[in-house]
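Before I ask anything, here is the structure I am working with.
All protein chains of the complex are present and in place, except for one that has been dropped.
In order of appearance the chains are A, B, C, D, E, F and G, and numbering begins at 1 in each one.
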Amino acid sequence: MKKVAIVMGSNSDAPVMLAATETLDRFGIEYEVEVMSAHRSPEQVRSFVEKARERGFGVIIAGAGGAAHLAGVVAAHTTLPVIGVPLDSSPLHGVDALYSTVQMPAGVPVACVAIGKPGAINAGVLAAQLLGITDEGIARKLDEHRRGMAEEVARKSAELKASWRRT
Amino acid sequence: MKKVAIVMGSNSDAPVMLAATETLDRFGIEYEVEVMSAHRSPEQVRSFVEKARERGFGVIIAGAGGAAHLAGVVAAHTTLPVIGVPLDSSPLHGVDALYSTVQMPAGVPVACVAIGKPGAINAGVLAAQLLGITDEGIARKLDEHRRGMAEEVARKSAELKASWRRT
Amino acid sequence: MKKVAIVMGSNSDAPVMLAATETLDRFGIEYEVEVMSAHRSPEQVRSFVEKARERGFGVIIAGAGGAAHLAGVVAAHTTLPVIGVPLDSSPLHGVDALYSTVQMPAGVPVACVAIGKPGAINAGVLAAQLLGITDEGIARKLDEHRRGMAEEVARKSAELKASWRRT
Amino acid sequence: MKKVAIVMGSNSDAPVMLAATETLDRFGIEYEVEVMSAHRSPEQVRSFVEKARERGFGVIIAGAGGAAHLAGVVAAHTTLPVIGVPLDSSPLHGVDALYSTVQMPAGVPVACVAIGKPGAINAGVLAAQLLGITDEGIARKLDEHRRGMAEEVARKSAELKASWRRT
Amino acid sequence: MKKVAIVMGSNSDAPVMLAATETLDRFGIEYEVEVMSAHRSPEQVRSFVEKARERGFGVIIAGAGGAAHLAGVVAAHTTLPVIGVPLDSSPLHGVDALYSTVQMPAGVPVACVAIGKPGAINAGVLAAQLLGITDEGIARKLDEHRRGMAEEVARKSAELKASWRRT
Amino acid sequence: MKKVAIVMGSNSDAPVMLAATETLDRFGIEYEVEVMSAHRSPEQVRSFVEKARERGFGVIIAGAGGAAHLAGVVAAHTTLPVIGVPLDSSPLHGVDALYSTVQMPAGVPVACVAIGKPGAINAGVLAAQLLGITDEGIARKLDEHRRGMAEEVARKSAELKASWRRT
Amino acid sequence: MKKVAIVMGSNSDAPVMLAATETLDRFGIEYEVEVMSAHRSPEQVRSFVEKARERGFGVIIAGAGGAAHLAGVVAAHTTLPVIGVPLDSSPLHGVDALYSTVQMPAGVPVACVAIGKPGAINAGVLAAQLLGITDEGIARKLDEHRRGMAEEVARKSAELKASWRRT
Partner (left out) sequence: MKKVAIVMGSNSDAPVMLAATETLDRFGIEYEVEVMSAHRSPEQVRSFVEKARERGFGVIIAGAGGAAHLAGVVAAHTTLPVIGVPLDSSPLHGVDALYSTVQMPAGVPVACVAIGKPGAINAGVLAAQLLGITDEGIARKLDEHRRGMAEEVARKSAELKASWRRT
C-alpha cells in the first residue's frame, strides 16, 4: 500500500497537522511527517518531493499558513496528488492561506480542504479516499467510518433531546 | 480503469465544466456528464451518487456556483473522492461558492480546486492524478503533460523576449 | 397550531441554538430539537424533513457553521419555509456559513437571519411571525413583545442619561 | 387569502424585483408593488407598513441595494414577516446590501434571501411557502413546482449528455 | 452654541460611545445622550430627531453595530448633519456596521467615521469641527488640540528613542 | 457664506466629482475645484489646505481612489471638517479607498461618505448640511430638497404601479 | 550598473508588465524579461534566479495572478530584493494574488506593490529607487521625475479649473 507524506511549513503547525496523522492511524495508513518550507528550505522540498513517488508515497498532504505557497510548490515538483491544508496563522485568519492554496493555475492542481483543524482531519480522510479508489480494504473502512459518524450524530441528537428541557 | 463522473448544478455551468472533459480526453480517461441539483433534484443526486462506485466510477467532479452545495451533498452520499469546482455565477464572484465548497466539516472532505475555468481544467488533471496513484500509464502521461507545460513556458518566454522591443 | 422544528449540524451548536427555543417558549409555540448533519447523516435529514409537514411542523429552523449546507439541504426536501441560522464556528467568523446559507439558487429559498446568537433569537421570532400570519393569538403576542422592546429601550435610555455623568 | 406587498427602494430596482411578481403570479398569489425609500420617504414607509396587516397583507418583500435599510425599517413598523432582497447596485456588488439586510439585531428579524435576481425569485417562492403553511392549495402548488424543477433538471441533464460529444 | 446629540442603538454601546462625550467635554460643547433603536423603538427615534433642530441641536452622532441602520434612519428624519459610528459588535467585526453606515443613497448622507472607539472619539472631534466652521472659539480650541497632539507625538518619539536600546 | 473646496487626486476623478459641484450649485453654495495629489504633489496639498480657512472655506471635500490618502492628508493640515469620497478606481472596487478614508486614527477625523457617485452627491449635500447648522437659508433649502425627494419617490411609485402589469 | 530582471507567470501577463519596462526605460536602466512559472516550470525559475546576482542583476520584479506564488518562489532562491506585482487575472480581482504575494513568512520578504498596472509601473520606479540608493545619477533622475509629476498635477488642476464651468 502507498504511504502518505505529511509536510508542513513550520513546526508550529504540528499541533494542527497532528489531526491528519491521527486520522490516517484510524485507517491503518502509513505515513511520514516532515517540516519543510517553500521559502526557507526550497531544496529540501524539491529533493523530498521529486523522490516521493519512487519512495512509495501515493499522496502528499501539505499544510501552511500566511502566503502558504507550500502545497503549490510541492505540486510543482510531482504529479502525485497534493492535498493542501490552509492554516489560520496570520491576522487574516487563514483567508490568505486559503486563496493561495486553492487558486492554482490550470495544469497544476492542489486539492484544497478546509482552513485549520477540520481541514487537517479531512486531509487524512481524503488521502484514505484516494487510496481507497483501488484499495477495497480502505474503501470498506471508509464506509464503516461514515456509518459510525451517522450513528454518532443520531446518538448526540437523542442526548440533546433528552437534556434540552433540563438545561 | 475507473471512470470519472462530472456533475454540475445547472446546464448553464456546462461551458465552463467542458474544460474538465477536454482534460480527461487528453489523458484518455472515460467519463460521464450529468446535470443534477442539490436543491432542485436531491433524489437524482442521491441515486446517482450511491451507485457510483459500483458503476465503476473512481472520482466524482462536481461544479456549482452560488451557495454551491452540490459537491458537499455528493460527498455526503459516497466515500469516493469528490472534487469540487466553485463557479463564478453570482455577484459575489465565486467567493460564496468557494467558501461553501471548501469549508466542509471534519469527516466528509471535498477536494476543492480554483474558481471557474482553471478549476475545471484542474479538476480533470487532479482526477487523472488520483487514478495515476496506482495506474502507471496515467502517471506517465501526467509526467509528459508536465514536461510539455514546462517546454511551452520556455517557448513562450523566448517568443516574448524576441518580440518585446518591437511592441 | 403548527410546531417548529429546530435542527442543527452538531451538538456543539446547541448553546447558541438554545436562544431560539427560549424565544419560542416566550410565544408559547411548541417545538422539537434535533441534531442532524447534511454531510454525516444525510438520510436522517431526509427522513425527518420529508415527514415534517405531515407530522405537524409548519416551520423548520436550521443552524449550521462552516460550509453550512444544512439549511439548504433541508429546504431541498420540503416546501415548508426553512429559516437558516449561520453560525460562527470557523476561522472565517461565520462569513462562510452566511454565504452558504443565503445564496440559494432560484426556486429553493432559505430565509436567512443574522450570524450567531442574534440570528438564533430572530429565528424564533421569525417563526412566530410566520405562524402569526394566520394565528391572531401569536400576532397579538408579537405586538406585545414589540411594545415591550420599545419600552425597555426607553427605560435603558433613561437609566443611561441618569448615570452618564456619574460614570 | 393574504396578499403580498413588494416594496423597493428605487424604481431602478423594478426590473430585478419583477422576478418576484412573476413568481407570485405562478402561484396565483395577489400582490401590490410600491416604491418607497427608508431614507428619502420614511413617512411613506411607515404609513404603508403600519396599515399592512389590516389591509390584508400577510408578507412584505423589500428589495434594496447599497446601505439597504429598507427591509429593516419595514420590519421595525410591523410584526408581519419581512423578506429582504439585497440588490447588487453599488461597487461592493451587493455585499453591503447583504450585510445590512441580514445582520438585524435580536428581536426584529428580516428573512434574507440571495443577492439580486435569484433572491427576487426566491422572495416570491418563500412568500408562497409562508402562506402555504396553512393554505393547502398553495402547498400543493409548491410541491408541483418542486417536482417540475426536478423534472426540468433531469431533462436538461439528458440534453446535455446527448449534446456533449457534439460540441 | 448648538448642542450635540449622542444616540446609540443599545446601552451596551455606551462604554465605547463614552469616548465621544469625553471629547466634547474637552471642547466645552454641550450634549445629550440617548439610547434609541431604529428597529425596536422607531417612534422614539423619529420623535427625538424631528425635534432636534428646534431643541437647539446642531449635530447628531449615532453609534450602532450589526445591521447598524440607526445613523441612516436618524438622517432620514432631519437635515442636520448626522455622524455615524459603526461599532464592532458582531462576528463580522464591524464591517457590516461600516457598510451599512457609509453606503447611504444619494440625497441622504451620513458622515461615517472609523469603527469602534477611534470612531467615537473622532465623532466628537468632527462635531467640534462642524460647530467650529462658524464658532471661532471652538476653532481655536481645535487648533490647540491639534498642536497638543503633535507635541505629544514628538515627546513619545523622544521617549522611544531614549528607551529603545534598553528594552 | 463660507465656500467649499472640492479637491481630487487625479483629473480622471473629475467626472465623478462633478456630481458634488452640481449638488452645491443646487443649494447656491460657492466652491472651488482643484486637482492635488497626496503623493505626487504634497506641497500643493499643504499650501492649499493651510490657507483654506483664512481664504473663506468652511468645508473641504476630497475624492480619491486606491490607497486614497488624500482626505486624510488634507485633514492633517486643517481643523476644518473634511469630507472624504472613496472612489472606485482600482481592481478592489473602492474597498481600498473606503478603508483608507474612513479608518482615520483618533484625533483627526474624516467624514466619509459612500463609494463613487452617490458619495460625491452626498458630499455636496453634507457640505450644505454643515453650512446649514447656522445658516437658515441653506437649512430651508435642505428641507425643500428633502420634501422634493419624498414627492419624487411617491410619483415614481405611482408610475410603477400604473405600468407594472403592462411590462 | 546592475540590471533588473522582469519575470512573469504567463505571457498573458505581458501587456500589464510592459509598464514596468517602459518605466525602467525612462530611467535608463537595463533589464531582461522572461516568462517563467513557479508551478509549470520550477526548474527554469530556480536556474534563472540562482544565477541572477552573478549575471549582474540587482533586483528581480515578478508579476503573477491567482495563487501568484512566483514572487515568493523567486525570493526563495535568492537574497536579491524581489518586487512582487499581484495581477488581476482571476474572479477574485487580484485579492488572491495580493495576499499570496505580500503575506510572506518571516525571513524571506517580497516587496509587494499595487495590484495590476499601477503596480507594474511602481515596480519599475521602486527598482530605480533601490538602485538609486547608491547611484547618484538614478537618484537625480528620480527627483526630476518626482518634480515632473508635481508639475503635471498642477497643470491638470489648472486645466480642470478652466474647463469646469464649461462642461
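Following the convention adopted for this analysis, contacts are C-beta pairs under 8 Å (C-beta built on N, C-alpha and C of every residue); 3 or more make two chains touch, one makes a residue touch a chain.
Please read all numbers here as calculations on a predicted model, not as lab measurements.
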item: Contact set of the excluded chain (shown chains only); value: A, E, F, G
item: Full-complex contact with the absent chain, from E:Pro42, E:Gly58, E:Pro81 or E:Gly94; value: E:Gly94
item: Candidates F:Ala20, F:Ala38, F:Val59 or F:Ala123 - the one touching the absent chain; value: F:Ala38
item: Interface with the undisplayed chain - residues on chain E; value: 88, 93-95, 114-116, 118, 146, 149-150, 152-154, 156-157, 159-161, 164, 167
item: Interface residues of chain F (partner: the chain not displayed); value: 9-10, 37-40, 42, 46, 66-69, 72-73, 75-77, 90, 92, 95-96, 99-105, 107-108
item: On chain G, residues whose C-beta touches the chain left out of the figure; value: 2, 53, 58-59, 79-81, 83, 98, 102-115, 117-118, 121-123, 125-126, 129-134, 139, 142-143, 145-146, 149
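In this text, only the chains that are shown with their structure count from here on.
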item: Whole-Å separation of chain centres (CA-atom averages), chain C against chain G; value: 50
item: Separation of chain E from chain G, taking each centre as the mean of its C-alpha atoms, in whole Å; value: 41
item: For chain F, residues that touch 2 or more chains besides their own; value: 93, 114-115, 118, 146, 149
item: Chains touching one another, given as label pairs in label order; value: A-B, A-C, A-G, B-C, B-D, B-G, C-D, C-E, D-E, D-F, E-F, F-G
